[in-house]
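For reference, the structure I am asking about is given below.
Note that this complex is displayed minus one protein chain, with the remaining chains in position.
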Amino acid sequence: MSEGVATEILTTHILDLAADGKRLDGRGPDEYRPVSVEPGFVVTADGSALARLGDTAVLAGIKLEPGKPFPDTPNAGVLTTNAELIPLSSPVFEPGPPQPGAIEVSRVVDRAIRAAETIDLTRLVVTPGEKTWVCYVDMHVLDHGGNLIDAASLAALTALTHATVPAKRFEVGESDYPLDVQHFPVECTYVRLGDTIVVDPTFDEEGAAQGRLTVATDETGRVVAMQKGLVGAFSPDDVKEVVRRSFAHGDRLRAIARGSPA
Amino acid sequence: MGSVGAKEVPVLLSPEGLRIDGRRLDELRPIKIEAGPLHQADGSAFVEWGANKVMAAVYGPREVHPRHLQQNNKAVIQCKYNMAAFSVDERKRPGLDRRSQEISKVIAEAFESVVFAEEFPRTSIDVYIEVLQANAGTRCAGLVAASVALADAGIPMVDLLPAVAVGKVAGRIALDLKKEEDNFGEADLPMALVPQSGRLVLLQMEGHMTPEELSQSLDLGVRGCRDIYEKMKAALRARYSAPSSGGAA
Partner (left out) sequence: MLVLPGEEIAGAGLKPGPGTYRVGGKVYASVLGLLSSRPPLVRVVPLSGRYIPKEGDVVVGTVADVQGTFWLLDIGAPRWAPLHMTGTPWEVEVGETEKYLRVGDAVVVQVESLDATGRIGVTMQGERLGKLEGGTIVRIAAARVGRLVGRNGSMIEMIVRRTGANVSVGQNGRVWVGGSPSAIQRVVHVLRMIDEEGMRPGLTDRVASYLSASGPSDDRGPAEAPRESAGRDAPDPPWAGDDGPQPEREPN
């Protein structure tokens, strides 16, 4: 229950442990906290999932509504992502307009979903230039125990994977049908603690970190998005290593998102 | 809350006096309450009430932000009721709207009526209510969740605050309307009760009722609140099961 003041000796302790390849909660450097997803958490959404990474919980909800395509892309549907870092989830969040942190989470998740062509946007179009489905991905952080990007990305992918296009309700078609998800991007986030790079940082580890690196991979072996965040730096070799490790974690997280046993 | 493409009033009350989900007029929807599900907050609660899903968290008493709201003789109670974009059929645009602000205000005032705020001068008790899935009665579900969260946060208060709405179904007074009933409702009367004193600290009304119907509604609502009160207490007992009262380990 911090008020946002990182205690210096806790930071030092985290760095000391990391130097020996250890972590505060006993995990290894390349180990995630327990991961779980609960698809269909919200029935008012057209797709939804609650994703948990240890103490972190993010709820994603998908809404599909008919709308107009953008004039410059008459043959493509519209995808909008939005993350809410609501003050319910952490003592460090204040009420008010979206903070840069929330905007970063939504943009990094958005980039992976878009670049991986998770959804074939052309298939959302009903009448070119006139009518298309608008797909909203809203992510609600409920419990901020660190590593919001991976939790939000996992929640969003799980929600998309289980989403339905409400064609009947909006009288666009005869019946509802599953949203066609063609690729499965997931994000893996690492932080640097001294010379050690650890995956899935906790809130305290993020406070001690000298740089954060997120790599989004998809099931075809592509890297589809990256983001370096926080103050700090990574060597090109660090980046290559993180990319390599992201694929192994990515495959496991993808299996969890798709509901198949890991 | 209008519904898309609603054409005719469905049969809301069967000849046997049962509602569309099989409830009697004086029957609550199923309610499930979990105390303390969140890790960062000082207190929290998750309420599933019919098809409503509401999370509440309490932070404080803590330093007041913004500082000009600070009161020298007591804690300020700040409440934010918010609906997730995907909590309703038609996506709600994120952010503040007038309805949420009004609900936040009346809920904050309900809690100010029962919290011993003078024990914590110059501090803030922040109550956050997030409606994740809405199906009529979210302000009452939010208030119940927030009340359990306040107790979970160790905040001193006169009592827990159970809440419920009374409405009308096919012209008859009915407890705890669900959305399909509310859409064709002729009245909505949400209330929150202080069981210890028997008084109401939240009361709103919209619609048409005769004085007799209103009186009947208040009685029905108070009875409903007392049932919900027991569920709130059970949720807190489950979280804080005392070693001495449990007997066996």
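In this document, chain identifiers A and B correspond to the written order of the chains, with residue numbering beginning at 1 in each.
In this section, a contact is a pair of C-beta atoms (placed from the backbone, for glycine too) under 8 Å apart; a residue touches a chain by one contact, two chains touch by 3 or more.
Because the structure is predicted, anything quoted here is derived from the model rather than measured.
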Interface partners of the hidden chain - shown chains only, full complex considered: A, B
Option from B:Glu63, B:Glu90 or B:Glu109 whose C-beta touches the chain left out: B:Glu63
Touching residue (missing chain; options B:Glu112, B:Asp159 or B:Asp227): B:Asp159
Where the missing chain touches chain B, by residue: 42-43, 60-63, 72, 75, 116, 120-123, 151-160, 194-197, 233, 236-237, 240-246, 249
Missing-partner contacts on chain A, residue numbers: 1-3, 5-13, 16-17, 20, 22, 24, 26
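Criterion: only the chains that are shown with their structure count from here on.
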Residue ranges of chain A touching chain B (in the complex, touch as defined): 1, 3, 41-45, 48, 55, 57, 59, 61-63, 65, 82, 84, 86-91, 94-95, 97, 136, 138, 140, 142-145, 169-171
Chain A-touching residues of chain B, taken from the complex the two chains share: 4-5, 38-42, 51, 53, 55-57, 59, 62-63, 65, 80, 82, 84-91, 94-95, 126, 128-130, 132-135
